[in-house]
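To start, the structure under review is shown below, and the notes come after it.
One protein chain is absent from this view; the other protein chains keep their places.
The first chain written gets the first letter, and so on, giving A, B and C; residue counts start at 1 in each chain.
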Amino acid sequence: MTDVQQPGAAEEHHLEHPNYWVVWAALAALTMVELGVAFLPWSRRVVVLLLIGLAVWKALLVALYFMHLRFEKNRMRIFALAPLPLTVIIVIAVLTEFVW
Amino acid sequence: MQWILPDGASTFAGDIDFLYYVILVITGIAFLVVEVGLVWFAIKYRARPGRRATYTHGSLRAELVWTAIPAVTVVVLGLMSGGVWNHVKGRHSAPAEALPYRVLAKQFEWHVTHPGPDGQLDTPDDFTIRNQLHMPVDRAVVVHLTAEDVIHSFFVPAFRVKQDAVPGMEIPVWFEATKAGRYELACAELCGLGHYRMGAEVMVHAADEFGSWTAAQAAARTQ
Amino acid sequence: MTHAPVMRPPAQRELGAGVYNEKLGIWVFLGSEVMFFTALIGAYIILRFATPGAFAEPGKLLNVPVTAVNTFLLICSSVTMVKAFAAANMGNLKQMKLFLLATTVIGAAFVGVQVYEYTHLIHAGFLPSGIREGSELAELALAGELGLGRPDPAIAGIYGSTFYTMTGFHGFHVTCGVVCLAYATTKAFRGKYTQTDHRGIEVIGLYWHFVDLVWIILFTIVYLI
Partner (left out) sequence: MTTVAHPSEHTTHAGHELPFIRKYIFSTDHKIIGIQFLLMSLVFLFIGGLLAMLIRWQQAYPGSAIPGAAVLPETMAPGGILLPEFYNSLVTMHGTFMVFFAIMPLLVGVFGNFLIPLKIGAPDMAFPRLNMWSFWIAVPAGILMLAGFFVEGGHAAAGWTAYAPLSANPEFSGVYAGQKLWLLSIAILGLSSILGATNYITTVVNLRAPGMTWFRLPLSIWALFITAILVLLAIPILSGAAIMLFFDQTIGTHFFAPAGGGQPLLWQHLFWYFGHPEVYILILPAMGMVSDIIANGSRKPVFGYHSMVYAIIAIAFLGWVVWGHHMFQSGMNPTLGLGFMISTLLIAVPSAIKTFNWMGTMWQGNIRFHVPMLHAISFVAMFVIGGLSGVFMASTPVDIYIHDTYFIVAHIHYVLFGGSLFALFAAITFWYPKMFGRMMNPFWGKVHWLLTFVFFNLTFFPMHSLGVYGHMRRIYDPTQYEFLQPLMGLNKFITVSALLLFASQLIFILNFIGSWFRGAKAPDNPWEDNGLEWTVPSPPPHGNFARVPTVHHGPYEFSAPGVAEDYLPQSSATRIAVPPAEGRRVEP
């Protein structure tokens, strides 16, 4: 068949797979930790910061391993991360209305 | 065609008008350069038999020039504008001794609470008038703007004042009239079917006249 | 085949992104999803700062244990999804089918739990417009049990609005994902995916993990903070 080369899975099936169960266990464990932290009698500010840190950690695990960003070329990582600054800009700017 | 702004009647009208004219000159020059250039090139380089266009992909030097000049111009413009902006609308720009008013905008009228003879809001001698704002000349006033239903906008063209009135917010806006007389207040934000007729008047009184007017109003209302 | 013009590449076409079209396409599309959730989550963050006291303390109104279980379900479905992809990659098509099926089922379970959560909340009086007057929750709110900064339950309107919109749209995304997964699963059982070509699985997988990722953030900021 004459055809434009479509590199499909063919080029990828010798990709090393990380141990996904370990990632899964980490995600489950982090969720447990979150539940614990959320109800700690500490200063709200510390708790909130901790929780955000944990959520980012979990999100990173999903993005890096399940979505394979760790194993992608740099240009794909850029594609994936490109919108993030935009998400921050609007929230920060509007917050100045109330926090400033 | 009219490029001259109508007469201003507030202390900062002059600053705003000045900026406007500065921009008018800058953009006027840019306008002439571009339009004259386009017409000139169009005539000079029109296709003629046997001619061939010059093959060039550009000139870095020329491009740097026409990047740098606008860049410097806009930065200067920004700095000039910033000062006036802070003076007129900065968070704490209202003069401390300004006479306070409260204006409630609602579909489709303005309720103006005057401070009364004591010059203070939230005192028993306050009184509210519909669609009229009376104020003294040569004295700063600060209007605390709110809206009841939707967004309106408090616009006094002669004072170069415009500020949206937003439900759920109280926004101070100050100005100082320099000439006594009657001015129009318009609603400048689409607020529903009566938006076009949500006008009111601003009466600027001479200082002594204003005092007696206020006293008379307060007296009439307390009876 | 016909006499129509046929593409005959004189040279290997370069793929700018180095990945096949569908994969690039889904990543691009996820960019727009990020911005969509930015609108919803951004609005929530802003409103939360702007109206202190309108949001109940964690665990007081929303059922955290049930949601934690649900979070766990979604994490499980993510791992089964990626295992399905890995299995396909290794050529273990049987395992692939089973993992796909598992993902679909767990995904559907997530939606089920969310429906259960919604019915309970609505029944108790927590609505998108706020806390229903005279409801069980309204009484708790007035008694100060919910940790609402202001006793007036009407103010919790913004709480209900953001809660239902964010989690609702997330749920909608999960539902779409389940539909796609069900489709992929049937395709898999009909033998349409091979070791060399299982693009569909990778593409749906990326979407599915993204939805999981959004939930991880929502769970924290809506239920725990």
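In this section, a residue touches a chain if its C-beta (ideal position, glycine included) is under 8 Å from a C-beta of that chain, and two chains touch if they have at least 3 such contacts.
All of these numbers come straight from a predicted model, not from anything done at the bench.
> Considering all chains of the complex, which shown ones does the missing chain contact?
Looking at the complete complex, the unshown chain comes into contact with A, B, C.
> For the full complex, which residue in B:81, B:132, B:178 or B:217 touches the chain that was left out?
Only one of B:81, B:132, B:178 or B:217 touches the chain omitted from view, namely B:81.
> Among B:150, B:180 or B:203, which residue is in contact with the omitted chain in the full complex?
That would be B:150, which touches the missing chain.
> Footprint of the hidden chain on chain A, which residues?
Counting over the whole complex, chain A touches the hidden chain at residues 1-4, 6, 83, 86, 89-90, 93-94, 96-97, 100.
> If the missing chain were put back, which residues of chain B would it touch?
Chain B touches the missing chain through residues 1-6, 15-16, 19-20, 23-24, 26-27, 30-31, 34-35, 37-38, 41-42, 45-48, 51-60, 62-63, 66-67, 69-71, 73-75, 77-78, 81-82, 84-86, 88-91, 107, 149-151, 153, 155, 157, 160-169, 171, 184, 186-197, 199.
> Residues of chain C in contact with the chain that isn't shown?
Contacting residues on chain C, toward the hidden partner: 1-17, 20-22, 24-25, 28-29, 31-33, 35-40, 42-43, 46-47, 50-51, 54, 127-130, 154-158, 160-162, 164-165, 169, 192, 197, 199.
Note that in this section only the chains that are shown with their structure count from here on.
> Would you pick out the residues of chain B that each touch at least 2 other chains?
There are none in chain B.
> So which bits of chain A are touching at least two other chains?
none
> Which of the residues in chain C come into contact with chain A in the complex?
6-9, 12-13, 15, 17-21, 24, 27-28, 30-31, 34-35, 38, 42, 45-46, 49-50, 58-59, 64, 68, 71-72, 75-76, 78-79, 81-83, 86, 88-91, 195-199, 202, 205-206, 209-210, 212-213, 216-217, 219-221, 224-225
> Spell out the part of chain A that touches chain C in their complex, as residue ranges.
2-10, 12-13, 15, 17, 20-21, 23-24, 27-28, 31, 34-35, 38-39, 48, 51-52, 54-55, 58-59, 62-63, 65-67, 72-73, 75-76, 79-80, 82-84, 86-87, 90-91, 94-95, 97-99
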